[in-house]
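Here the structure is laid out as structure tokens; the discussion comes afterwards.
In this view, the complex is presented without one of its protein chains, the others remaining in place.
Order as written gives the chain letters A, B, C, D and E; numbering starts at 1 within each chain.
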Amino acid sequence: MLTRQQIERVVAMALEEDAPHGDITSQTLVPATASATADLVAREPGVFSGGEVFAAAFTMLDPDVKVTIGTADGDLFLRGDVLASVSGSARSILQSERVALNLVQRMSGIATLTMTYVALVADTKARLVDTRKTTPGLRALERHAVRSGGGHNHRYSLSDAVMAKDNHLAVVRDNLGEALQQARRDLPHTTHIEVEVDRLEQLDEVLASGVVDTIMLDNFTLDDLRAGVAHIGDRAIVEASGNVNLETIRAIAQTGVDVISVGALTHSVRSLDLGLDMSVS
Amino acid sequence: MLTRQQIERVVAMALEEDAPHGDITSQTLVPATASATADLVAREPGVFSGGEVFAAAFTMLDPDVKVTIGTADGDLFLRGDVLASVSGSARSILQSERVALNLVQRMSGIATLTMTYVALVADTKARLVDTRKTTPGLRALERHAVRSGGGHNHRYSLSDAVMAKDNHLAVVRDNLGEALQQARRDLPHTTHIEVEVDRLEQLDEVLASGVVDTIMLDNFTLDDLRAGVAHIGDRAIVEASGNVNLETIRAIAQTGVDVISVGALTHSVRSLDLGLDMSVS
Amino acid sequence: MLTRQQIERVVAMALEEDAPHGDITSQTLVPATASATADLVAREPGVFSGGEVFAAAFTMLDPDVKVTIGTADGDLFLRGDVLASVSGSARSILQSERVALNLVQRMSGIATLTMTYVALVADTKARLVDTRKTTPGLRALERHAVRSGGGHNHRYSLSDAVMAKDNHLAVVRDNLGEALQQARRDLPHTTHIEVEVDRLEQLDEVLASGVVDTIMLDNFTLDDLRAGVAHIGDRAIVEASGNVNLETIRAIAQTGVDVISVGALTHSVRSLDLGLDMSVS
Amino acid sequence: MLTRQQIERVVAMALEEDAPHGDITSQTLVPATASATADLVAREPGVFSGGEVFAAAFTMLDPDVKVTIGTADGDLFLRGDVLASVSGSARSILQSERVALNLVQRMSGIATLTMTYVALVADTKARLVDTRKTTPGLRALERHAVRSGGGHNHRYSLSDAVMAKDNHLAVVRDNLGEALQQARRDLPHTTHIEVEVDRLEQLDEVLASGVVDTIMLDNFTLDDLRAGVAHIGDRAIVEASGNVNLETIRAIAQTGVDVISVGALTHSVRSLDLGLDMSVS
Amino acid sequence: MLTRQQIERVVAMALEEDAPHGDITSQTLVPATASATADLVAREPGVFSGGEVFAAAFTMLDPDVKVTIGTADGDLFLRGDVLASVSGSARSILQSERVALNLVQRMSGIATLTMTYVALVADTKARLVDTRKTTPGLRALERHAVRSGGGHNHRYSLSDAVMAKDNHLAVVRDNLGEALQQARRDLPHTTHIEVEVDRLEQLDEVLASGVVDTIMLDNFTLDDLRAGVAHIGDRAIVEASGNVNLETIRAIAQTGVDVISVGALTHSVRSLDLGLDMSVS
Partner (left out) sequence: MLTRQQIERVVAMALEEDAPHGDITSQTLVPATASATADLVAREPGVFSGGEVFAAAFTMLDPDVKVTIGTADGDLFLRGDVLASVSGSARSILQSERVALNLVQRMSGIATLTMTYVALVADTKARLVDTRKTTPGLRALERHAVRSGGGHNHRYSLSDAVMAKDNHLAVVRDNLGEALQQARRDLPHTTHIEVEVDRLEQLDEVLASGVVDTIMLDNFTLDDLRAGVAHIGDRAIVEASGNVNLETIRAIAQTGVDVISVGALTHSVRSLDLGLDMSVS
């Protein structure tokens, strides 16, 4: 769930960026007393995400603007559906419009793409998770959008779980087990330890350490994934990573892995086509 | 050109977001004294953008890390090219890696897409420009990336030029000319005034005001664009907008318009595949 | 128009500066329950500016204080007029008083001086504009005050219009035309280009570039201003600058220039004498 | 003395305000490699103040710019004197110029006016002090400028000394002595207590409290000032306030008061005419 | 008195520190619609401090939570007393609980310890004061807590009073009197000057300067304190410092000193045992 602080930080920054000295067009062409209503309309089908963020883009600029969100985050919608409605000062609505759309379009784009991935693995035990390949400054919102689409989140940041990747392993190569055991001793007992391996042969050393919670199998073939899953058993959670796309994910999930991480969920965002149909009175 | 302040604001925020309490993996697995070198390598061809931002992601975390940018913003590169090199503390490089890549991949993705559009209109007089459909918080960087790709920028924000759109016109419908003249009287003499029209019949009223610098022809057919260009002549800059994509832009440019704005340059960013090949010593 | 954010940023900073740990006098001498009313009274005639800012100085400290602004920004007032009224907690009003006065006195001082200049050129076509010689941190408020006095604004900052001054011209001397054309090609089509010239002989080169929107004639004699206006015709907006004061502005305006910029509007502010007459109950 | 933090806060804010997205004129017309030198030259005589602030306006934008301050704060200078010199990137110097001048002109204007007042009372025991009528956001700098001109500072803010004015006295009228004694008991023993009186008759009650450090005689005639000074003796510091200007201050000082406060030092700032003579190479 | 700004700055920072991305336990286990009530209950007797701060910890997170403070700051309470009550969203109350307790427990701990010291000197003329040995970031709150316990505050910071300690004296040793007189001449007339002395022999030089408001006798024996008090008379306020604890303070106070400063009030805080008894509905 997004916190009020997370929403307000992003929206305040976006409003400031888009109108540091106000909206000179509305101020000169639109009477201060003009009011307007506007509907957020889907121009294509998808999964909604960002209702609270959309609302905040209007109400943080002008607390007198009323926003009604008719669609819950995570709901599917069709082309033409009215997702939310806004009413209040025409000037205020015109000024907030672009910020509101920029945010809700990106979030719903992520939710929609996520849902497509999730649908492909729905009958497997694999959970789809995001990565740290998020847009700088928008991580909280993009993680929320992934959840709206039915996906799950991976660790939030470098500060809250261990993820030993190839470069880390290169440093500690000769004493990997010992290094991991030392990490387990030093870090809070609540810290999750995940290790990335590139080939099956690494598994035994990692498992032998006895302190690994999740093993990420990076860029494995389907056969190797299956072998890895079988070999690891219930000794660790198994995550598949690398070359995951809409064509490959289903087969990957069917290998029996627990978690599949997909950078594409957030590193390449296609904004969903949502429009604001306004009528000024 | 990006200012130091613009770069530092984004990078500081991204580093904080990605490691609020430090990188617990590197701190526990990588010795404080280990050093590393890393190359930024292109995994696909493209146009580079964000060299200074990439460098700042390392040097703001650790001023002792050295970054050499071998590729100027705007340069083309091929798959396999080394675009930049980094050396210093292994811990520092590992911690900054994701932030550096997240930014330079997005910026180079935008520059590359922009260059594709620009190439299609290179032999026309049309200039390709961005819109306000940028990622909240990253507008300065994304506008820079558009310039790296050979594109141009539109107005920065709602505060620095007038752009009267359909909803504004709806309010002032009966006295558009008068309203525009009033805006011209009220606003600084340095303010550019642009008006969006949806059909050819609106042109005469807009031109009659005598105060419009640019007319945007929104969602016009090619025939109507040609008619608009002929009708407006040199009385205003002509901008085409709407339904611009890689299939349509060339024909649009050939109608003789001066400016073509493309929201897709920034509203849907595909990160370019750039990797950091590290060797730890 | 001032935005809420612009007002709040200045007022919050001023309140913090003037009472970082509260008002120890009121806290020790005035009972928490005492209430007061206060009138903002003109001790000399002038033009009002800063009503919203004045109000914010009270309501941002204590939302329960009520402020009634009886005078619109831009209104003339006479000695003795009551311009606004305040009621609420005596402690709160006493604490905000100085900040409220410091701001409204400066803004009304600027508005009043501006109106004097404007009156002298009222029957000419010249518009009076401010400059970047504003008080650091208060630019938005001082520009607003200039508008309250009937003046106009010049560009907001170095980021939103080109103004090529003597030092810029010194760098590009031999290829001024080419440099300006390059600037026009590089910058957004919405960017206004203004060039300052010191003598008539420079005009032809500047005009020949074909890309200049405004020419500033700096420190010209009246004869040269007239010659410049005639020579430029409608090829550019003509701005006069330098040695503009209450004695000279009328003759300058009568030369036919379009714009006259006056640094004195803001670089030397005389606070208008407005007082707060309080009665404590 | 100004602290580095006080200087940096103001200068950073001013630079951001004046060029939020950089200086587009210099970026397009001045080559990145052009260098320049510039002299800060006095166009009129005065007292210098703000050397460190002037320097910071250049070095905070570009640490490679070198600034040499040849004149100490508080030094007198004549028309034509070179007060400081700057060298470095032409772009950087052009971008910082206005911010540097806006600050040093205001500060030197205050210092010069202060010195005029101070000269008029130099052979009396009266010290000239400022008030809280400073420009919001610039209090630290303006207080420093007053000291540069030979003046003294009054309390910094509402938080660091008691100043009971007419409105406070109105609240506690019947038990002023008791209220003051209570304040003395409650506040730190390091807190100075000052009370403003409007007529001689109030003096005995104030003095009887036994806890007042300074008595301000507000808008007293010269005769009453003399009487007040005599009556108070060494029981409190005596401050004169109200109707103090260049015509009246000498006579006021000769009444024997210890302190004279002058709002005009800062509430109406005339910027001193200092220019930056640049040569670009 | 604490200002709203002082409270909000600390509480906002504490809430952010304790739940940067929300409270994942409550979000997953507690329904959004569940409500709760909670009592702040004393698990040991003491003196209350921080009611407003406690309330802000709930209302700043969720303005719909209602907090009733039944105990004024400075009130004594017994084990089992209900000091305040909270009602509203169960999720909100659970999320704010720790921050609210961390603050009010520390503040009440300080108030309680202060009261113990104050009680020991209640029948003497000595006032008990705090020092600058406060927890970084919490000075305003801890000073308030000292006042809740019946103590007084010393100067707020290095910026608002002179306190010449041994190291300062070491620098100016040979011309202490002159240096102090120069300080008196340079600083505002509202500035309090205090000098620390280590032995009786220093007193005459300090007193001879004629400009010292308070003399601190540091680490004096009781005999020397008595001698110091007698020697200084009413020429300065006398502060005792050093080796003050619950065993020694009474005797120190009985020497006749005016002020006793106790670093232990804030440098070693024992949180008082206050609990939040919640019932969820």
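We adopt the following convention: a contact is a pair of C-beta atoms (placed from the backbone, for glycine too) under 8 Å apart; a residue touches a chain by one contact, two chains touch by 3 or more.
Given the structure is predicted, the values throughout are model-derived calculations rather than measurements.
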Which of the chains on display does the removed chain touch in the whole complex? A, B, D, E
Out of B:His21, B:Lys66, B:Arg173 or B:Arg199, which residue would touch the omitted chain in the full complex? B:His21
Please identify which residue in A:Glu16, A:Asp75, A:Asp160 or A:Asp218 touches the non-displayed chain. A:Asp160
Residue ranges of chain E at the interface with the undisplayed chain: 10, 13-14, 17-26, 28-31, 34, 36, 90, 94-95, 98-99, 101-103, 105-106, 109, 132-139, 157-165, 167-168, 170-172, 179-180, 182-183, 186-187, 191, 267-271, 278-280
Take the complete complex as the reference. Which residues in chain D touch the chain that isn't displayed? 1-3, 5-6, 140, 156
Residue by residue, what part of chain A touches the chain that was omitted? 127, 129, 152-156, 159-161, 186-192, 194, 213-214, 237, 239, 258-259
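Going forward, only the chains that are shown with their structure count from here on.
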Quick one: which chains contact chain A and chain B both? C
Using mean CA coordinates as chain centres, what's the chain A-chain C distance in Å? 45
Separation of the C-alpha centres, chain B versus chain E, in whole Å, is 53
Interface hub residues of chain A, defined as touching at least two other chains: 19-22
Could you please write down every pair of chains that are in touch? A-B, A-C, A-E, B-C, B-D, C-D, C-E, D-E
